[in-house]
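With one protein chain held back, the other chains of the complex are shown just where they sit.
Letters A and B mark the chains in the order given here, with residues in each chain numbered from 1 onward.
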Amino acid sequence: MLRRMIFNRLRTSALSLILLVTIVFFLIHATPGGPAYSILGMHATPEAVAALNKEMGLDHPLWQQYAIWWEHLFEGNLGYSFTQHAPVASLMGSYLANSIILYVLATVIAIFFSVLIGMFQGYWAERTPGVLIGAGQIIVYSIPTFFIGVMLILFFAIYVSWFPPGGIGGDQSAGGALNIGSYFHHMVLPAITIALPLTAGLSRYFGHQARSEYRLDYVRTARARGVPPLRIAVNHVLRNAIRPLVTVIGMMIPGIFVGGILTESVFNYPGLGWLLWRSALEQDYPTLSAIVLLIGVLTILGNLAADLTNSILDVRVRYE
Amino acid sequence: MNVNNSLVARPIPGMFTRIWTDSLRHWVGQYSHPMTWTGLGLFVFLLLFSWVGPLLYPVSPLAIHANHLLLAPSWQYPFGTDNLGRNMLARMMDGGKATLEVGLLGAVIAMFLGILYGMVAAMSPRWLDKVLMRLLDALLALPGIVLMIFFAAIIPLNTLSLILVLGCLSWPGLARIVRNEALAYKERDYVLAARQFGASTLYIARVHLLRSMLPILIVNATFMVADLILALSGLSFLGLGIQPPHASWGGLLNDGLQLVIIGPWWLIVFPGVAIFLAIVAMNVLGQGLLARLEGR
């Protein structure tokens, strides 16, 4: 039962991944003049373009190019960045790591506060505290991410100087040992910037969830047994309300990336989103398409992981 | 509706207008919620500000006054001037036009594409539905802003292109909602009955499914407008929004933030508040409708 479910889920994700790679392939070919122009620039001579096309196999029919594209992907060859003068794949490592750590940190912060706020909101739903929290969520959700970022810099970095206004700690470029403390010190403000809108959305969802759980009969039964409120909240309501959370977090991954791109741009934080932005301004198409592909793949895998975790958790309750 | 159930329906004078007003009143009654009215009022105010405002305050948003740089709000310049001495109030009105146009028209395009795709998926055979849904998964994995950044260097950045690109990139989320809703309604008895009577697929999709979904579509349209305005302001911050000298609220806010250290607060506060109000208006409106829809 469980094995079949996992197999089915893997199959759908594989199909989505194949389609994703195909989409990105066509995206690259949709760039004006084709990949060669975007690599060499708009003013390249036709001879140079022809030479590059031959070198990259772009003079073959489209279906062969498609096959070559797949072949390169399996070899881990994501193209060569002419602006950074390095293979794209080797470029991405540290950016990817920086981003993943930042996003995971932000997501953990968001989950923690969402659960806390959501439980409170669920308990107080329809009364003044619940309504106030609801209003706060809509307000925070409606502030553009970059605005939050700039305001945090203004206050915490410039006015009170508790945190650095941007960049990354630990001086990785010099090749020295990573200074963990400084690394995370630089990460605090970006993480809060990503986490704030995330918390607004997630806590709203979780608040709804907790509210509907609080209305169920089993809560009344627990009260009738004399179970104290805190124990009801943690042992009874939370346990049920938290179930769909994993799936929802999976669904929020694209949103995390969007917030991440803007946040990394505000803080000049060398992550995937910042690299995407930089490559876009420099028209570095191999890097751009590689990042787009990577974000897509990470999103699909993240969704897959969320779904699998959830079905395993669910099955444990249902079939154990 | 208050139409008599007699077997022979004779046209009553004014019947159709009455049905229309009745159902309108019914709708308004059903979905009236303080949040809905607040959101709607706010948004109408912003629309008036952007379109009627320039008629009442006919000042060029592009005219440069070299000796009136960075003036704080005053009677002459109610919202102050920017670092080129341009009138901020005029620029805010101009920027509002662009911002709200992108939000509203982009949402129209996105709604159209999303409904179309979702409906096609729901009405097609199972295998095709599966393929279309996997394709949707792939598209959903690429957030609109990411693709927007990808396209930014290729396309000219003006109001029209941003409407088209944002509209064409923002529909996948809605498509999934439409498809799931349509599938749910497809199994209802009245739809099955209509099919028994030989109603065509197109007719069922148009009359039964879309009409049943209308409230949900309206709610999602409001959120779509909010999301597009948010996305546009994000792009403006990345320098990929509407290009200078033309104004958009996101662009104005970004310009203001560049000068934040010097401290002209009016360059940040006015566009910031405007963006915030536009997004809040749409979100509040949508939440109000949603509250009624969920029977709260």
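Following the convention adopted for this analysis, contacts are C-beta pairs under 8 Å (C-beta built on N, C-alpha and C of every residue); 3 or more make two chains touch, one makes a residue touch a chain.
The rule is simple: contacts and distances are computed from a predicted model.
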{"item": "The complex's invisible chain, by UniProt name, from \"Ribonucleoside-diphosphate reductase subunit beta\", \"ABC transporter ATP-binding protein\", \"Multifunctional fusion protein\" or \"Dihydroxyacetone kinase subunit DhaL\"", "value": "\"ABC transporter ATP-binding protein\""}
{"item": "Displayed partners of the chain not shown (whole complex)", "value": "A"}
{"item": "Residue touching the undisplayed chain, where the options are A:E47, A:E75 or A:D217", "value": "A:D217"}
{"item": "Of A:L15, A:A48 or A:V227, the one touching the omitted chain in the full complex", "value": "A:V227"}
{"item": "Residues of chain A (touch criterion as defined above) contacting the omitted chain", "value": "127, 216-218, 220-228, 231, 235-236, 239-240, 243, 317-318"}
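Just so it is clear, only the chains that are shown with their structure count from here on.
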{"item": "Of chain A, residues touching chain B in the complex", "value": "12-13, 15-17, 19-20, 22-23, 27, 31-32, 138-139, 141-147, 150, 154, 158, 254-255, 257-258, 261-262, 265-266, 276-277, 280-281, 283, 288-289, 291-292, 295-297, 299-300, 303"}
{"item": "List of chain B residues in touch with chain A within their complex", "value": "131, 134-135, 137-147, 149-150, 152-154, 226, 230-231, 233-234, 237-240, 250, 253-254, 257, 260-261, 272, 275-276, 279-280, 283-284, 287"}
